[in-house]
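For reference, the structure discussed in these notes is given below.
Only one protein chain is missing; all other protein chains are in place.
Letters are used for the chains, namely A and B, taken in the order the chains are written, and counting of residues starts over at 1 for each.
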Amino acid sequence: MALLGQFPALAGVDLEIGPREVVLLQGPNGAGKSSLLRLCAGLLRPESGDATILGIDLAVNRAAVRRSVGLLGHDTALYDDLSVIENLRFWAEVSRVDPNAVLPALARLGVQSRLNDVAVRHLSAGQRRRVALAAVVVRRPQLWLLDEPHAGLDQAGRDLIDQLIRDAAKAGATVILASHELDRTVDLATRHLTVAGGTITRDVVVGAGGSDVA
Amino acid sequence: MWSSEPEVAMWRDARLVALKDLQIEWRSRTTFSQVVPFAGLVLVLFGFALDANRPVLERATSGLFWVTVLFVSNLAVQRSTSIETTDGARRALLLAGIEPASVYVGKAVAVAVQLLLVEMLLVGGVIVLYGAEIQDWPLLIATCVVATAGIAGAGTLLGALVAGVRARETVLPVLLLPVLAPVLIGATRAFDDALGSVAVDGWAWLGLLAGFGAINVVLGALAYGVLLEET
Partner (left out) sequence: MTETPTVAQGETRTVGTASRTTWWLGLVVLVGTVALVLLAFFVAPEDDEQRDAVRMIFIHVPAAFLTYVAFVTTAIGSIMWLWKRSVWWDITAYAAAEIGVIFCALTLFTGSIWGRPTWNTYWDWGDVRLVTTLILFLLMVGYLSVRSMGDDEATSTRAAVVGLIAMINLPIVNRSVEWWFDRTLHQKSSLTDGNLEDMTLFTMVFGLVVFGLFFGWAMIHRFRVGWLERELRVGDLDDALAARRAEAIDHQESST
């Protein structure tokens, strides 16, 4: 169980996910998908129950998980007044990531190089999203946590994300993404979880049979 | 590529955060286009209020100077805090795995630098507007540096405290100003000595200011993490 202020965002989740899995979280708004992602990132404290992410027990040391995960939330964590490059270099340096990875990551995300020195406040929402994703890519996380990654992106951007996810899984990482774009993500995921009321109501492994989790 | 020693890493992170904050301030130009004019205006308004009475102004210069600095510090801390509250930056700082104490020191240094800049200009202001004559420059400068360290230290911690609170702008001064009362007392007396207006031992007051600064900076470094994590 995990609380947001006083609200039980997560009300009992039983889950086990392994490497190379691409897990899709679907469910209604307010179901707790974002909270589950934040819990996995080591940002939410589990009030009760056990949670082990990448071998680290969250009750003991949440902070240790954070370096190994990459979270893309609804916000971008970009400083408006700094340029794209300045933002990414800052985040790379404080995350102990090689700053030389920044330019390739931006290119990978299709951010035009002419935008590199532009202040983030002048970018469109879609461009900001790409930059925020580049920040995740640069970290090369073992666990990717993506909260509606396709939102605000054009068709090319969405294809790009799908490719990124496939590549990440192939490289051995685990990807958990929450999305409402079912038709696109259905082929991508190896597992579908339905989240509702702060808990998991359906757990379907693609290819095998499904199970309804009561 | 990076030193594996944690202490060195912490200072490095603090420097990165400080540079980032200062860069943002420079780009947005708030310090120069808003804070400095505000400080100047306060000096002028005091002049009006005290009826341009030269002897009174001279006697009151130290106090007016530091009251102005306190008002400015409220603004500076607000600005410093609001940089991180935009768009999930606080969460990203946690995810980056950076030591909270490093964030604290970096932000406090950035606030201190801005305050020192404003103080330099204010010194010019009081010389021109209030006819102040500086008799002991080393004392003056030392007072500014030490007092500012304390202000930035206490302010940055309180800034983080009010970061998630809804009436942030009004609650910060209520907390900040009582805590900074010793700075006002000490810095004003030290300035009195430096301006030669009152026979007090300014350097002794500097000792008090240094004590205040040291204690609050240590407290800040220790408590900042809790606030970043939990609130």
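The rule we apply is simple: contacts are C-beta pairs under 8 Å (C-beta built on N, C-alpha and C of every residue); 3 or more make two chains touch, one makes a residue touch a chain.
Only a predicted model underlies this, so the values are computations on that prediction, with no experimental measurement involved.
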Of B:L70, B:I83, B:A108 or B:L157, the residue in touch with the unshown chain: B:L157
Interface residues of chain A (partner: the chain not displayed): 1, 3, 5-8, 11-12, 27-28, 31, 194, 196-199, 201-202, 212, 214
Chain B, residues in touch with the chain not shown (by the definition above): 154, 157-158, 161-162, 164-167, 171, 174-175, 177-179, 181-182, 185-186, 189, 198, 200-201, 204-205, 208, 211-212, 215-216, 219, 223, 226-227, 230-231
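Here, only the chains that are shown with their structure count from here on.
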Separation of mean Cα positions, chain B and chain A [Å, integer]: 38
Residue ranges of chain A touching chain B (in the complex, touch as defined): 41-43, 63, 66-67, 69, 71, 73-82, 86, 90-91, 93-96, 98, 119
Touching residues (chain side chain B, partner chain A) in the complex: 1-2, 13, 16-17, 20, 23-24, 27-28, 83, 86-89, 91-98
